[in-house]
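A single protein chain has been omitted from the complex, and every remaining protein chain is retained in its original position.
Let's turn to chain A:
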Amino acid sequence: MTASANWNEGGLKLTGGQLFEPGKGLISNPGLLVRNGRIEAVGEQAQAAESAATLDAAGQVIAPGFIDLCCNLREPGNGQKGNIASETRAAAHGGFTTVCASPETSPVNDSGAVTNLILDSVASRGVVRVLPIGAITRGLDGDMLSDMAGLKAAGCVAVGNGSRGVRNARILRRCMAYAQTFGLTVMFSPENTALAADGYAHDGQVTTRLGLLGIPEVAETAAVMEMLLLAEETGVRLHLSQLSCARSVEMLAQARDRGVKVTADVAMHQLAFTESALAGFDSRFHVRPPLRGEADRQALVAGVRDGVIDAIVSQHQPHDSAAKQAPLPATEPGLSSIESVLSLGLELVQNHELELPDLLRALTAGPAAVLGREVALTAGAAADLCLFDPDGHWQPSAATLLSAGRHAPVLERALPGEVKLTLVAGRTAWQAPGTPL
């Protein structure tokens, strides 16, 4: 593996295979030349150009690099769970070229100083682009405003609450009004903390049978409704993160029809699994929001298909093994998921639940639009791209996973979709063993 290969001088030509162009869908690859950090040419011009290397992408898909709106890199402060070097390599392995870093670090990213610390570390050890999300309240304690202007100046692209709540609606309303002042998007995972209480699993059949403490759906839907109303009133751009309920999707669609500036994402594991994954007390599937019922899963998939949900996220949460080695209620929530997102999505495509262009849109143009950006595989665009073999297989295991967290959602069987090459600004961030380059 040549993790540092740089195609910016000699150039790399990609021929054959299919190209995912967000505006057009999947088209036959007319030839694509990468040089100087950008896509230098597409089509005949690219075919005719001289380049140091050529990769035949027959049978493969070339897509803009995936963008993850919700990822935990665990740095600073949680080195036992992961760090910027390990988790950005994992991201590249998953086909991601840009990840938004959750503010839930230690210390919390609630000031420009912490943002600078993160970005300095990314500059020296990261292999993909990292866009920090600032904390919406100081220390994510839900009480006092964070230095939002300072966060924005230091490079934060939005402010959010990580996985924590805000004390009350009055504070939330002020957070939104303050964020709106600076044009910052508010990214919120909706959960009414009083209704969620001590729960850690979907309040449904499985919790009833296993005697687990449930989080009722209304803990999410009541929060979604409150946030939509507050966003409408304050005029802030709201992004709802990690939806888990059918009703949330319904309310989201209605709010959009009313003209509320709201976007949303869903974690891939919410599209692939349900509460039944917990049936054997499998602590890997202790996630928050919890995995819910089959009807919810289907509604979330439909939300992605219809474009009501803009983006699919990894909600990557690497942990050390001790955090998951305990009775389920005592474990920490989260999956080490970023390397399996594409594969789980391709399984949905195989099962005819999603079309491949819908999946790829929700991993590229969808999240880019949430960040106010555009992605395209056209001349002049940044050479952030990923090349994958939809029919190739790989098996997640301690030997193949690059994340420090080994609790991937699937470990015991092979998954479709092998990422062959990930380029960030024309540099190789991931190259599968055996890729002829």
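In this text, a contact is a pair of C-beta atoms (placed from the backbone, for glycine too) under 8 Å apart; a residue touches a chain by one contact, two chains touch by 3 or more; residues count from 1.
The working rule: contacts and distances are computed from a predicted model.
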Undisplayed chain, where the name is taken from the UniProt record, one of "Hydrogenase HycP", "Aspartate carbamoyltransferase catalytic subunit", "Putative tricarboxylic transport membrane protein" or "Cell division ATP-binding protein FtsE": "Aspartate carbamoyltransferase catalytic subunit"
Selected residue (touches chain absent from view) among A:54, A:276, A:378 or A:435: A:276
Contacting the left-out chain in the complete assembly, out of A:17, A:31 or A:204: A:204
Candidates A:190, A:214, A:290 or A:366 - the one touching the absent chain: A:214
Positions on chain A contacted by the hidden chain, ascending: 203-205, 207-214, 216, 272-274, 276-277, 279-283, 297, 322, 325-330
